[in-house]
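Complex shown without one protein chain; remaining protein chains in place.
Letters are used for the chains, namely A, B and C, taken in the order the chains are written, and counting of residues starts over at 1 for each.
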Amino acid sequence: MTRLTAWFSEGRSTGKHTLPFVVILLSVTILASAANLFLPADSIFYVSTYTITLLGKYLCYAMLALAVDIIWGYCGILSLGHGAFFALGGYAMGMYLMRQIGDRGVYGNPLLPDFMVFLDWKELPWFWLGMDQFWFAMLMAVLVPGLLAFVFGWLAFRSRVTGVYLSIMTQALTYALLLAFFRNEMGFGGNNGLTDFKEILGFNLQADSTRVALFLITAILLAVIFVVSQKILSSRLGKVVLAIRDSESRSRFIGYRTDRYKVWLFVYSAVIAGIAGALYVPQVGIINPGEFSPINSIEMVIWVAVGGRGTLIGAVIGALLVNYAKTRFTAIMPDAWLFALGAMFVLVTLYLPKGLMGLYGQLKAKRNTVMNKESQA
Amino acid sequence: MSTLDSTREFFRRDQVWPFLAPEQAAVNVDNQVILYVEGLNLSFDGFKALNNLNLYVNDGELRCLIGANGAGKTTLMDVITGKTQCDSGTVFFGQNHNLLNKDEAEIAQLGIGRKFQKPTVFEEQTVFDNLELSLKTDKRVLPTLFSRLTPTQIDHIDEVLKTIGLAKHRFMLAGALSHGQKQWLEIGMLLVAEPRLLLIDEPVAGMTAQETERTAELLTSLAGERTVIVVEHDMEFVRSIARTVTVLHQGSVLAEGTMDQIQSNKDVIEVYLGEEAAAGEQA
Amino acid sequence: MRRITLRHCIALCCCLFGLLSLPSSGAESTSLDPLLVELGEAKMKDVEPILVRIEAASDDSILPLFRTLLEGNLYYIEAEGQVVGQFDVDGQTVYKDVFTQQVRSDLQKGDVGKIRVNNKLRGYLRNAMARIQLTAKSPSVRERAVRELLSKLDDDTVEVLEGLYPNEPNKKVKDVMGLALAMSTASQTQLAPSNRIAAIEKMSTSLESDVRNLLNRLTRDDSAAVVDAANVALEKIAQRVNRFAFVDQLFFGLSLGSVLLLASIGLAITFGVMGVINMAHGEMIMLGAYTTYVVQLIMPNYIDYSIWVAIPAAFLVSGLMGVLIERLVICRLHGRPLETLLATFGISLILQQLVRTIFSPLNRQVSTPSWMSGSWEINPVLSLTLNRLYILAFALLVFIVLVIVLKKTSLGLNVRAVSQNRNMAKAMGVKTNWVDAMTFGLGSGIAGIAGVALSQLTNVGPNLGQSYIIDSFMVVVFGGVGNLLGTLVAAFTLGIATKFLEPTTGAVLAAILVLVFIILFIQKRPKGLFPQKGRAAE
Partner (left out) sequence: MKIKTLTSAIVLSGATLIALPSLAADTIKVGVLHSLSGTMAISETTLKDTVLMMVDEQNKKGGLLGKKIEAVVVDPASNWPLFAEKGRELLTKDKVDVIFGSWTSVSRKSVLPVLEELNGLMFYPVQYEGEESSKNVFYTGAAPNQQAIPAVDYLMNELGVERFVLAGTDYVYPRTTNKILEAYLKGKGVAEKDIMINYTPFGHSDWQSIVSDIKKFGSEGMKTAVVSTINGDANVPFYKELGNQGISSEDIPVVAFSVGEEELSGLDTKPLVGHLAAWNYFQSVETPENEEFIKAWHAYTKNSDRVTNDPMEATYIGFKMWANAVTKAGTTDVDAVEQAMIGQTTPNLTGGVAVMNKNHHLSKPVLIGEIQDDGQFEVVWETDGVVAGDAWSDFLPGSKDLISDWTAPIKCGNYNTKTKTCSGQNY
């Protein structure tokens, strides 16, 4: 029996991070929120709204990192196009918020968003219909990325486009979307994107309380997604996914339809990215095609690489660390930042193939093998 | 049948839709033959890997495939297991399963297991997990997600672990196993899947003498309830296990029969054993 | 065969007339001087009438003055009430008498004031010079002069032409003059329709845009016969124009294709042959472009030859950088393509930031050699720009050389050996490390050469590489990895496709459609147009 429990923890070395992570995450967020809401601004422990929104943004990135890690770290599919799913989710939310402005736009047009008015559009394009309903918009926020991921994945994985080809195709995908959303004819506000939001579900977006609420929701959703993903990945499906990563053809020869597994995992990951995007937009206050740019998608990958792919916790840590570093660096010495980022790419891939968590894991693995030796003796 | 009926048929509660249902129609082996390979042709830009190859394997027999390198042994297995598409010919599993229009996964689910020349196991996972993954279960996505290990399954795995002598190493990462152990693990993965037909490519390569012996025993013991096709270069090994031997040469069957018949067969001697003998004398 | 631009021909006949007018120039100046003073002192809007009077008061000998003025090099010496040309002789400014070309070393910048011209004046000057050049010695100059005048055929111009037409020796020039006269006949409503129709038929053989415009006007003529004739003529012309338009578009496609080819061919080697995803490929191109810039900095007075220096230089710079990267990073990531992708992406960031810090984030100015600028005018509706012609040829040349290198040289042999079976090659005693480094160097070097070519078309800035990397990958993947021919075909296919889409869809949508097409295509044929077959491919 002890053996079995031992095996349990062995097979799923990430499993036991879950609880502490959730606890820490939630407690930190709750503390920060409380500090922001209830402490006087001059208190030393006061957390400014600026910080809250910043942390909120980081958490969205962490969620995004999870999405990337799930397919890259666990299934070995390197997607350089996750920015696309993120942005699509964001646009869905953006469109909702845009519709919420109603007649408070600069032109006071009750139906059309401002950019449509001055581009002289007469009526709302069909894909904007229904976006004034929160539930519908949120449905879109997960459906559209999910659908895109499904179609793309279904095509790609069934025809066994793998490895580098797939990465390049995903990059092409997000690039194509970038170009498309830049076009003003598309009716997504072109380069300016969607901005100048007023309120969400009737709550003023500028109000601290709303920001804190959004921040909390982000944290909770991150925790939920973390736990669910953990559960999925530690089920047998998780093992199959790992098997596919290590030797796809072998997995096929023992009877798994690997393409289907990959498609569904890809969709799941895309949906997470979409949710992250939807949470990101109201907190930063703008969504524009820049989010589609391939370089963003690649940056997400490096978060995961730094934190340690193949471990959910690693992805989160990576996202938080890199972005925190970015915020600090770009403030201090903007030029150095790109050098630092570049160097990070090179060094991590060369010396930390499994990132920080990998480092930690290696040490543990050593200990375990020693233990095994003893148990055999 | 009217559209109404067809829709009703489509939505019948008491059955799953065909595209969801696993193709579990039993293998029909009424006339004792489990594998029909007929007129198989395949060429890689010009080079004919398979040349009008015909092969029939009886249910429950243990068949050895021998032949010089490039004779088409591995390619044949590739075609049977759906890894490679052939240019022309037919491959039937029993009388009712045409393997050529199925992919690897379907073929595997039909009960055809394969072991590769170079041992391929899931190195990042434990021996136990490797076996768990290979269990004969519903391999579709959702069932896999919610599946639990039943006690019987665990017992089954433990049993196999004993047979392949890795009981001690069940929690070890497969990557940490020795070459021979990997070979065994891979065989174990075949066993735990309870296939009808096993395709085994050079099982004893890199095994010690006694390991080889045990493999021989295992394979012979398997024959009967399962059908086993073994590709092997080690003639000693072949001699020790073989009932029927098929000699492939340049993509087609050169000779077939018992070991003795084969050894006495002229063209075999010149194209294959000749070399072997020569090699043997030198060694 | 190059288009002789206006400047050239003027230059030509100017030295010519400069010589001729030497003796007479004294006499000239007397009648001109007051006008020149006016010219020097006039406000810009008053200049044109003065020019008219100058033209009236003088003959060919005035050309150098007009030319200098047209080029904005004419200065006015207030002290002397004289005009003088400012010229740039290797580096320093020199003042010369526009007529006698004598150097005025005594003048300083302070003594002279520029006589400014604007587009209106330039337009006038060009026509004026054309009028004068109708009698130029060189036929080509005369022909160009007549063509120049087709746009405004006022009565006295026609008169002059009628005078010149009968005893014009040169066939081509005579035809153009004939055309001009025909145009004037056709446009004169008082003439009998029959003559005008004859003239229109004569015109219908020409592709000159002025002819078309005149015909268009004639379709609103009172005489029905003329209208019909004009319509027929237009129809006839339209057919030919469309034919040439198609050729033009094809050329655009090919040219875009050649750019894609140049950008992607280096990648076809590093990615295709070595299987290394080099995200820094774009930066290799960028380095090449910057090398061109530096070369031009070093030899500012020999821009025309700079390219020939830049090509090998760029090859070396990018090549060495490539070898460096291979040795330091990529060689440690064998068999881990995805990691290579990330690492090289990091390198690309570093390289970009590097040039930003060294050369500033601003775009750098790379000037086009004179022999590459301008265009080859086959006829009035079809003219191919020279720089693109050269680049097209250059791209093909590079391609051929590369193929030869890979097929014939020992390096090529080794490269192919390693790409097909690394271990076997190693066993055969091939220095795989060395081969890898060389291959990567080769690929990067060629990217550098591409940079030289691109510097002639687009910005030389830190983001140069970024804008080509995705396209290059598309080309290589589409063409089939490890297959140079595939790359060639893919590049031109995509180039032409884009160019034929653009008119209907617009540039952006064309780009998107092409991308989507490739994505879908790859789903259908994961190994591209020309896949590698057999076990080697697995």
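The rule is short, and it goes like this: contacts are C-beta pairs under 8 Å (C-beta built on N, C-alpha and C of every residue); 3 or more make two chains touch, one makes a residue touch a chain.
The structure displayed is predicted, hence computed values, not measured ones.
In the full assembly, the chain not pictured is in contact with A, C, by the touch criterion defined above. Only one of C:N118, C:T135, C:Q188 or C:N379 touches the chain withheld from this view, namely C:N118.
From the options A:Y96, A:F115 or A:F188, the residue with contact to the chain not on display is A:F115. Checked against the full complex, the candidates C:Q102, C:T135 or C:S209 give a single residue touching the omitted chain, namely C:S209.
Although one chain is not displayed, subunit A still touches it through residues 17, 20-21, 24, 28, 32, 41-42, 45-51, 53-55, 57-58, 103-109, 114-115, 117-120, 179, 182-184, 190-193, 195-198, 205-206, 284-286, 288, 290, 313, 317, 320-321, 324, 327-328, 330-331, 334-335, 337-338, 356-357, 360.
In the full complex, subunit C touches the hidden chain at residues 3, 5, 44, 72, 116, 118-120, 122-123, 126, 209-210, 212-213, 216-217, 248-249, 252, 255-256, 259, 356, 361-368, 373-375, 377, 383, 385-388, 456-461, 463, 467, 499, 502-503, 506-508, 511.
FYI, only the chains that are shown with their structure count from here on.
Compare each chain's C-alpha centroid with the centroid of every protein C-alpha atom shown, and the nearest one belongs to A.
Among the other chains, C has the CA centre that is most remote from the centre of subunit A.
Subunit B and subunit C, compared by their mean Cα positions, are separated by 65 Å. Subunit A and subunit C, compared by their mean Cα positions, are separated by 46 Å. As a whole-number value, the distance joining the C-alpha centres of subunit A and subunit B reads 42 Å.
In subunit B, no residue touches at least two other chains. Multi-chain contact residues of subunit C (touching two or more other chains): none found.
Those residues of subunit A that touch subunit B in the complex are listed here as 3, 6-7, 10-11, 232, 235-237, 239-240, 242-243, 245-247, 249-258, 260-261, 264, 369, 372, 376. Those residues of subunit C whose C-beta lies close enough to touch subunit A in the complex are 275, 277, 329, 332-333, 336-343, 345-350, 352-353, 356-357, 470, 473-474, 477, 508-509, 511-512, 515-516, 518-520, 522-524, 526. Only residues 78, 152, 155-156, 159-161, 163-165, 167-169, 171-173, 175-176, 179-180, 182-183, 294, 298, 301-302, 305, 335, 338-339, 341-346, 348-350, 353 of subunit A touch subunit C when the two sit together in their complex.
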